[in-house]
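Every protein chain of the complex appears in place save one, which is left out.
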Amino acid sequence: MKMVIAIIKPFKLEDVRKALDEIGIEGLTVTEVKGYGRQKGHTEIYRGAEYEVTFVPKLKLEIAVPTESVTRVMDTITSMAKTGQIGDGKIFVTPIEQTVRIRTGETDTAAL
Amino acid sequence: MKMVIAIIKPFKLEDVRKALDEIGIEGLTVTEVKGYGRQKGHTEIYRGAEYEVTFVPKLKLEIAVPTESVTRVMDTITSMAKTGQIGDGKIFVTPIEQTVRIRTGETDTAAL
Amino acid sequence: MKMVIAIIKPFKLEDVRKALDEIGIEGLTVTEVKGYGRQKGHTEIYRGAEYEVTFVPKLKLEIAVPTESVTRVMDTITSMAKTGQIGDGKIFVTPIEQTVRIRTGETDTAAL
Amino acid sequence: MAALATAVLVDPSWAQEAAAPAAKAPDLTVDKGDTTWMLISTIIVLLMTIPGLALFYGGMVRTKNMLSVLTQVLAIQAIACLVWFCWAYSIAFTSGADHGFGSFFGGFTKIFANTVEGSVPLTNKVESFSIGVGMYEWLFMCFQMTFCAITTALAIGGFAERIKFSAIVAFAILWPTVVYAPIAHMVWYWPGPSGVATGSTDVPGLIWSFGALDFAGGTVVHITAGIAGFVGAILLGRRLGYGKEPMPPHSLVLTMVGASLLWVGWFGFNAGSNLESNEYAILAMANTFIATAAAGLSWMLVEWLFKGKPSLLGLVSGVVAGLVAVTPASGFVGPMGALVLGLVAGIVCFFFCTAIKSALGYDDTLDVFGIHAIGGILGALATGILVDPALGGAGIVDYAKCTVTDGVYGAPCGALEYNMATQLLAQAKGVLVTVAWSAIGSLAVYTVIAVIFGLRVSEEKEREGLDISEHGERAYNM
Amino acid sequence: MAALATAVLVDPSWAQEAAAPAAKAPDLTVDKGDTTWMLISTIIVLLMTIPGLALFYGGMVRTKNMLSVLTQVLAIQAIACLVWFCWAYSIAFTSGADHGFGSFFGGFTKIFANTVEGSVPLTNKVESFSIGVGMYEWLFMCFQMTFCAITTALAIGGFAERIKFSAIVAFAILWPTVVYAPIAHMVWYWPGPSGVATGSTDVPGLIWSFGALDFAGGTVVHITAGIAGFVGAILLGRRLGYGKEPMPPHSLVLTMVGASLLWVGWFGFNAGSNLESNEYAILAMANTFIATAAAGLSWMLVEWLFKGKPSLLGLVSGVVAGLVAVTPASGFVGPMGALVLGLVAGIVCFFFCTAIKSALGYDDTLDVFGIHAIGGILGALATGILVDPALGGAGIVDYAKCTVTDGVYGAPCGALEYNMATQLLAQAKGVLVTVAWSAIGSLAVYTVIAVIFGLRVSEEKEREGLDISEHGERAYNM
Partner (left out) sequence: MAALATAVLVDPSWAQEAAAPAAKAPDLTVDKGDTTWMLISTIIVLLMTIPGLALFYGGMVRTKNMLSVLTQVLAIQAIACLVWFCWAYSIAFTSGADHGFGSFFGGFTKIFANTVEGSVPLTNKVESFSIGVGMYEWLFMCFQMTFCAITTALAIGGFAERIKFSAIVAFAILWPTVVYAPIAHMVWYWPGPSGVATGSTDVPGLIWSFGALDFAGGTVVHITAGIAGFVGAILLGRRLGYGKEPMPPHSLVLTMVGASLLWVGWFGFNAGSNLESNEYAILAMANTFIATAAAGLSWMLVEWLFKGKPSLLGLVSGVVAGLVAVTPASGFVGPMGALVLGLVAGIVCFFFCTAIKSALGYDDTLDVFGIHAIGGILGALATGILVDPALGGAGIVDYAKCTVTDGVYGAPCGALEYNMATQLLAQAKGVLVTVAWSAIGSLAVYTVIAVIFGLRVSEEKEREGLDISEHGERAYNM
């Protein structure tokens, strides 16, 4: 099983979630994060002081999926989260060695 | 070494932490996350507008542990975090290739 | 490619980010987390009630880097984030199997 | 002596009319208790706008637009102060008898609060609603200044979260001049007790001349602002993602604080509009307690019934709806009338802000139409009915029937013959004129602004949020 | 002439008594300065409840229950307004001479603020504490209305974070009727200066007849609410996880804002209770500054001493404790007395909210018992001591000794012979009756509600938080 980690623009969350629903991904975990990259931040001025805010708000999606679904999931996210503008984000895939559903003790894909 | 990632119900944090303490887990990192899965969210109404809130607040625990302790840690978490109701959460185990303690430069299990 | 996960003291963020910039790391993702470990928390008192706050605020940096840069990145972080006091944090390295840049579909290091 | 004798023999009312032309107006005397009351009323109406309205509105928008709302409200407060002082007060509260449109707006004789010739007319007085009871004009000017400011600020609720700040600045200069001041003139410019008693020939405001009643500004403030906000909402169009993305209020806590301060300050608004610290101020206070409480509860209960849960937002919305509805009625109706008015207002506004709004699909961000325009119209019409003494109302004073004592008019003054049909008609005409003027005037103002600055920010800026894109700040850096 | 001569010869006091029956009560005259003062006092007591108390309480609960507290306080404010206007005012402030329980509660002659017969008795007057000085009754009704509301809202602090909203609604209807109004009658229903002077035979309130002093409601408001909250806390039981999970205040910022507004509004509460804008209102103000400051600091200092750090919550808790303690004393004690009272109040309440509370283990969520009941009892007793002129107190006026001028009673009135034992006993009896009535009455109210709606939400709802489970909203959507 794999963990698909996607960093996206916040306002894309609903679209992505719905699309994943449709391809049968029944669960995911979202974290509010701050991203640094090509996308410029903005400047804030408070009286005398000016701050270059280099971090932009993003959402991190963590989705555990059976290995065979990885590509489909990645394609879905890519298509839904894309705006074509700098800052659309990334997708990373990392391995998962074990999975358990706390409630039932089920493991592996049964736990999803 | 492995990273045990547990997604649990927020009010279970203290129980889990104490239990891990007892089995000698001296450290962990907690993140506030929003979870989507079988557990239903709720509806919010603001004047005319109704919103289906599909995400429920969860906590994500990240615990780096020596490979040999993984099972014990998983069992501890499962037993402490379980309520038997939908939404209890999951545990994922992923590999860690290197570990360093910033303060001392110690590596591997010595870094925990 | 690897994911370098660093847990550091919040006020060290800017130093670390700048240093990584200098060694050509163009992107990273930051999450506000709460850490439990050797570093003591503090006690809070509200009228009668006293609370032992065991978690201390930390920042988690996630940096996807080409395998060859891992050591350099780890060294940079270690040197910049170190204060020598308990609670400086940890660095974990985990494997990444795939990477995609949502905007362009580029993969692997090209996606960074 | 002989004169007296005859006066005694003849029918007194006739004698009075006969006496009238002869009799003269009383000197205006100022009581420090009244002055203090109006100082305070002015202060707490300011409290309604800042921070009251700013928080009530701000709490309902998304975090990324919080500061924009606060900045808009505070800037409007500041700009309206100057506009009012510089020229709008004169447009509203001087006679327009010298030009053809005297029933629509006044003249420029009192621009810069009458300080043009450099002198400081500290002791100028205006008359309250009791014959011979005076009030220093500058205090009246300050009190009315706060009304101009809050009305202008209320209007922007219709198009919050998408308007340019430059457009707001222009709006705050033009709108009070073109829309608010004339309507204030139409409703509230009149010869005053002594003027009526002495049969003044000055040209009163159009709506006043209809005989329409508006104790504290249901028409002038709420209908005017509600319509302006509505027109703006239509012109600017819906917010990005409206109806698709969730847009929950970012802090109902602040909204509740704002609503509470609105209620608190509203006593200055309603009871203060009596311009005098007497029984009528107290009546206005009692009604402002009762109608407001009733409306808050009725909204909460219908929501509980139809949506399953009683919400804080529903309760505070009802509270505001009640305050709006009782505004024109506060000094005219009795407490029982206020109770009924409040109960109805909560229910009517609830349906306008829920069912009807979603049916029509316009994006009036903060429901300035559903609450202020609708509540104001409801209140204006209800005032025409509930003022009826037979319904426990206070009735209408007829200053043409004031007592004459040694050739000077004085209290008590008689009561006007009440006729429901007539009064309702007068109220309805007042409402119509107000709606029309506000709609057309506001449209004109928006058009001018649209041409010069444009009204709406770019998609990207709207998405990023106005706080950062328009003001370069973030509301919270926790 | 001869009569005068004799009068001069005899002991004047005797002459006065002799004259008394002959003399009649003065007409009540209303001063606009007083009217303005009472209008404002009413307004700022409303400010105490919304947003003051709502924020003070809300800031101390957990985020997930924030809105529930705000909704409860605002709903209570609204319901209490109507209950008071409709019947509770009549229960509290009309004579019960026609039924057997006149010393416990009044009658129904003034339900709907005396508008039953449709007329609007705008000019009804009541007498202040100066003989002949009148106040319009509806203003008195509004002022007292705000007291009823805040008292009811204070009580819910005992069982916040776990009570059903439906139970709160029922509570807001029943409790003021069964508990608050009768106690207000017992403490504050009396014949008034003129009544006493003319030897009125009306049945005064029980506690008033003890000779117990309560200037602004230490007994009526604070003990009553504190006991009701305490009983509720016991009945509902502890919150889930109480003592196990941490339950820190979610926003001490809001709590501080609330406490500040409480202090600000409390001048309307204490100085306003003088019903007149004179030296005694000023005395009440001075004491409300001094005792409050002293209590805030003494709480902060003992906390610094015993807990190691001076906390904001400690400071504001002390401030509120001081306000509570000085309430019954404000117009009776001197500033030095207020200073002492404040210092003691901060320390006593600190120990009740810390040591004693954790010893007993009850879960009085917001310490309405430790601060309001205890502070109120302390203040009530201390008033009995510190009113002593020998201790710089203002003493007690004896309206049976007012001056008679051409057959009419008038100021100045004499002073009552002070005896500490007697006075302390009277105060103690007043406290006991209040505690008993509030405990029993509240218990009855809770029982009825428990039977009809149930008092406490389900475990699941409590865990999810009342905001979502009871109101379907979240306080913050940042």
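In order of appearance the chains are A, B, C, D and E, and numbering begins at 1 in each one.
Throughout what follows, contacts are C-beta pairs under 8 Å (C-beta built on N, C-alpha and C of every residue); 3 or more make two chains touch, one makes a residue touch a chain.
Keep in mind it's a predicted model, so treat the numbers as computed, not measured.
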item	value
Visible chains in contact with the missing one	A, C, D, E
Candidate in contact with the missing chain, chosen from E:Gly107, E:Pro121, E:Gly237 or E:Pro335	E:Pro335
Positions on chain D contacted by the hidden chain, ascending	31-36, 39-40, 42-44, 46-47, 50-51, 54-55, 58, 66-67, 70-71, 74-75, 77-79, 81-82, 85, 112-113, 115, 118-120, 122-123, 136, 138-139, 141-142, 145, 165, 254, 470-478
Residue ranges of chain C at the interface with the undisplayed chain	11, 14, 42-46
Missing-chain contacts mapped onto chain E	31-34, 36-37, 40, 44, 62-63, 248-253, 256-257, 259-261, 263-264, 267-268, 271, 276-283, 285-286, 289-290, 292-294, 296-297, 300, 307-313, 315-316, 319, 334-336, 339, 389-394, 476
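The rule we apply is simple: only the chains that are shown with their structure count from here on.
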item	value
Which of B-E and C-E has more C-beta pairs touching across its chains	C-E
Chain whose average C-alpha position is farthest from chain A's own	E
Chain D onto chain E, rotation angle from CA fit, given as a multiple of 5 degrees	120
Remotest chain, chain B as reference, centres from CA atoms	D
Chain pair equivalent in interface to A-D, over half of contacts matched, among C-E, B-D or B-E	B-E
Computed distance of Cα centres, chain B from chain A, in Å	18
Contacts with 2+ other chains: residues of chain A	31, 94-95
Residue numbers of chain D (touch at least two other chains)	248-249, 307, 309, 311, 313
